[in-house]
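Just one protein chain is left out here, and the rest sit where they should.
Chain IDs A, B and C follow the sequence of writing; residue 1 opens each chain.
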Amino acid sequence: MTLLINNIERVRLLHGVKRIRCVEETIAARYSEGKMRCPTHLCTGQEAVAVGVCATLRNTDFAVSTHRSHGHYLAKGGDLSRMLAEIYGKSTGCSSGHGGSMHLIDESVGFMGSTSIVGGTIPVGTGLGLSVSLKGTDQVSCVFLGDGSTEEGVFYESLNFAVIKQLPVLYICENNLYSVYSPIQVRQPANRKIYELARSLGVPSETGDGNDVLDVYAKTSRAVASIRSGGGPVLLEFSTYRWREHCGPNFDNDIGYRSEQEYLDWKQKDPVEVFEAKLCGDEVLSKEALSEMERSIVAEVNDAFAFAENSPFPSPDQLGKYLYKEDEGASL
Amino acid sequence: MTLLINNIERVRLLHGVKRIRCVEETIAARYSEGKMRCPTHLCTGQEAVAVGVCATLRNTDFAVSTHRSHGHYLAKGGDLSRMLAEIYGKSTGCSSGHGGSMHLIDESVGFMGSTSIVGGTIPVGTGLGLSVSLKGTDQVSCVFLGDGSTEEGVFYESLNFAVIKQLPVLYICENNLYSVYSPIQVRQPANRKIYELARSLGVPSETGDGNDVLDVYAKTSRAVASIRSGGGPVLLEFSTYRWREHCGPNFDNDIGYRSEQEYLDWKQKDPVEVFEAKLCGDEVLSKEALSEMERSIVAEVNDAFAFAENSPFPSPDQLGKYLYKEDEGASL
Amino acid sequence: MKRVLTYGQAINEALCVAMRQDRNVITFGLGVDDPKRIFGTTEGLVEEFGPERVFDMPTAENAMTGVAIGAALNGTRSVMTHQRLDFFLLAMDQLVNNAAKWSYMFGGKSSVPITIRLILGRGWGQGPQHSQNLQSWFAHIPGLKVVMPSTAADAKGLLLSAIFDDNPVVYLEHRWLHNIEGEVPEGDYRVPIGEAQVLSSGQDVTLVSFSYMTIEALHAVEHLEKQGVSCDLIDLRSVNPIDWPTVFESVKKTGRLIALDTASQTLSIASEIIARVSMELFHELKSPPVRIALPDYPTPTSPALSEKYYPRAEDIMQAVADLLNMTLDTDELIQSRTSPHDVPGEWFKGPF
Partner (left out) sequence: MKRVLTYGQAINEALCVAMRQDRNVITFGLGVDDPKRIFGTTEGLVEEFGPERVFDMPTAENAMTGVAIGAALNGTRSVMTHQRLDFFLLAMDQLVNNAAKWSYMFGGKSSVPITIRLILGRGWGQGPQHSQNLQSWFAHIPGLKVVMPSTAADAKGLLLSAIFDDNPVVYLEHRWLHNIEGEVPEGDYRVPIGEAQVLSSGQDVTLVSFSYMTIEALHAVEHLEKQGVSCDLIDLRSVNPIDWPTVFESVKKTGRLIALDTASQTLSIASEIIARVSMELFHELKSPPVRIALPDYPTPTSPALSEKYYPRAEDIMQAVADLLNMTLDTDELIQSRTSPHDVPGEWFKGPF
């Protein structure tokens, strides 16, 4: 792998994964208080994909995501306080409390929305790519998706269209081996490789280590450069692992769908700790700088939680708002 | 290609393609009388696929098909008179007049139904395969489909499931280069091969000459043998060409979506004439036997049209029938 | 000077006006650039606006709906066309889970200005899978606007309003209307979504109708008038939102309601009209409200069966007669018809 990245950027990547980890683990710690009253899918263990990918994207690039979108939203630059406020159901939430954890949006940084129907945003991100291509800008549209969503026909339909029109779409598949409690073996044939499948559809693709933020960053950089220069869609498949239960704050390696050992093996490849150890070992980062980074992350996260908790709930009449956008339309 | 087939069988194949040709062309000739009042998609030019495939199947094997199903229905052994009566909207029709040309059925020969939503029967045929596999018989479920239907997500979803469960399903893709008036180039990437795509999904596949009934027969025989012996699903892609307009009795090479020359080139490869010439040239079939075959086909087809025309229309109260099957259910 | 266009030409003109006015308007769907041009409605578009803005698509209804949604989030206004509503059943997820809810679920942060043209089939043995009228599905979904123009002018005016509406609009055009003619204003003519039109004024009965049933209702009204019965004929034009004030005002005047629909009767738009009127104007009704819609069966293919399946003008006349407790003559109306029951007119020669 060519070294595409300087030390300042590497520290920034470390900050990115540590920050997401801190957010997710704080949610996990506080979830049982019963104040975050919506289905919440944590991405602990998968932070490197979000951070490595988004580090290659510009603010003006687009991203869409799934039910498990906290990391993508944050890495793309989404407002942390408004995300937490959304999970708390507050009026200051990024979706004014209408959406919750599964429906995050921050258009100011190109995060165009996450939704909770598996596969639901794959064509949406593809359509963003169509619009970019019609407008002739050099934006990239990034679609985050899970291994489960590649079983939906819409995945295949979307890629087919992206290829025909050579759209500037970056498909990022986080293969964490599970869809809820269903292992990939019961859903896809044993020899299936998602990135190979994409190729056979006509989408150039690669696979990478989703727990290694530098690998993610390097492969995505290349893909983004190709897409930006008109090379058409690319799919990257990153292998990674979700640490906590599918939905909710707990661990569930004891309930029988996967083994504690499997989890522990993946924990060895912790995208945060391994990278942190590397940067410290390489003396890219001093002990003090690391502590300072951690302190500032915790402070930011605590502030954001305080903001969320202290924000007002929407007033009941907000129930009737936002069904339609008031028409502006083209002038008559 | 190994010679898998004796002369009697070859003559039978010729009879099969000539019979379907005669039916389709007679429909085309009579359609403007205005008595066949339903959308009708003729398969003239594509007869060899239906005949070659079905010659390898048993009566107890299943088949499902699309809007363009006359050939499949007839080759599978479906009752000709009842098919025509169905197109004429008569009570003696195979679907009692409720279905028309696009909804043919003859369960007595395993033809389980054709429908008019593109891709609609791909999972249905897959489900027949599931049921066969649960019951442990050695039946094969054959799904006829067009190149257009491979763009529907359900094609991909169905193949994925068939692979996972190793179902006894034979997918026959007739690639006639068009979906209505849309050439395949605007719908699929230039280098796409449908049979290669199937392989990348985990379905073994081959491609063949859909205008050569012997090639179809040979490749399908191998596929069926493999499926019957538990080898799981197979997809065969046969290239062929529809002679007449997408829907209706006329030629439409003049309206601009394809060239007269393209049509004429394909007509050179006429699945009926070329094969007939070959059998006559090889002296498998005498002039007299050929005449006799043609005479008997014409007589059968005329009889069937007479049956259809002379059959009564359903009485208006049939409108309210068949919405539900009366329950038989398991005994209480 | 009167300028008469067919309904199909009016649709074509609306597309043309919209695309000239706003580069962000595009149109796609199976066949939009093929020789038949969606029954002529997309004539000339690819030539004028180019293949980037007017294009065919793979047979992939669900993804392509999502594509339209995504494009909308970046300001592209798609008009997506399907030759039959039935095909669009594949796209309910994107339409209902995404398009309809996008504005609401993101607290108004963005919205999805897309227009979905769906053609409602009828006649010539279209049968069970090519003639469904599922307007009540769409109208049941909060966040979707649903229009069903009956006249050429409304076909144009509502399509322009749909395209420039900032929300998803389902535009349902009936195959039997494409060739009807009417005066159509030039230029950027818009008909507001959610406003009904009173096509005839009377005292005796309120007919609430839309789409092709309005044509049957107009025949009925004409023949009723000859026999001294006068009706309010309200053409809803939009079935979501529904113009309740216009409906209520008329029922207050006549005290009698017949609701028409092109769909299976149970849970039809006609049901909702009757339910709302019964709840809100119970005491103004002089007699029980009446519904004229299709029976609860799929569409049979045989012409011998479809003849009884579709209610027509004479059934409306008969319902009026029953409501008013009088006898009316439907023979003249029936005898005035020149074409078989399973085609809209002589121009229709099948097989589409």
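We adopt the following convention: a residue touches a chain if its C-beta (ideal position, glycine included) is under 8 Å from a C-beta of that chain, and two chains touch if they have at least 3 such contacts.
Only a predicted model underlies this, so the values are computations on that prediction, with no experimental measurement involved.
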What chains on display are touched by the one that is not shown? A, B, C
Considering the complete complex, of B:T56, B:S69 or B:T126, the missing chain is touched by B:T126
Looking at A:R30, A:K135 or A:R187, which residue reaches the missing chain? A:R187
Using the touch definition up top, pick the residue from B:T115, B:Q188, B:N211 or B:S311 that touches the left-out chain. B:T115
Name every residue on chain B in touch with the hidden partner chain. 62, 64, 93-99, 103, 105, 107, 112-113, 115, 117, 120-132, 134-135, 141, 153-154, 157-158, 160-161, 164, 321-330, 332
For review purposes, identify every residue of chain C that touches the missing chain, sorted by number. 62, 86, 89-90, 92-93, 96-97, 100-101, 104-105, 127-129, 132, 134, 136-137, 139-143, 240, 263-264, 266-272, 274-276, 278-280, 282-283, 285, 287-291, 296-298, 300-301
Under the stated touch rule, tell me which residues of chain A contact the chain that is not displayed. 31, 34, 37-40, 89-90, 93, 95, 97-103, 115-120, 148-149, 151-154, 179-182, 186-188, 247-248, 252, 255-257, 313-316, 318-320, 323
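We take it that only the chains that are shown with their structure count from here on.
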Distance-maximising chain from chain A - centres being C-alpha averages: B
Chain A and chain C, separation of their C-alpha mean positions in angstrom: 42
How far is the middle of chain A from the middle of chain B, if each middle is the mean of its Cα atoms, in Å? 46
Chain centres from averaged Cα atoms put chain B and chain C apart, in whole Å, by 36
If you look at chain A, which of its residues touch at least two other chains? 153-154, 157, 160, 164
Multi-chain contact residues (two or more partners), chain C: 57-58, 60, 62-63
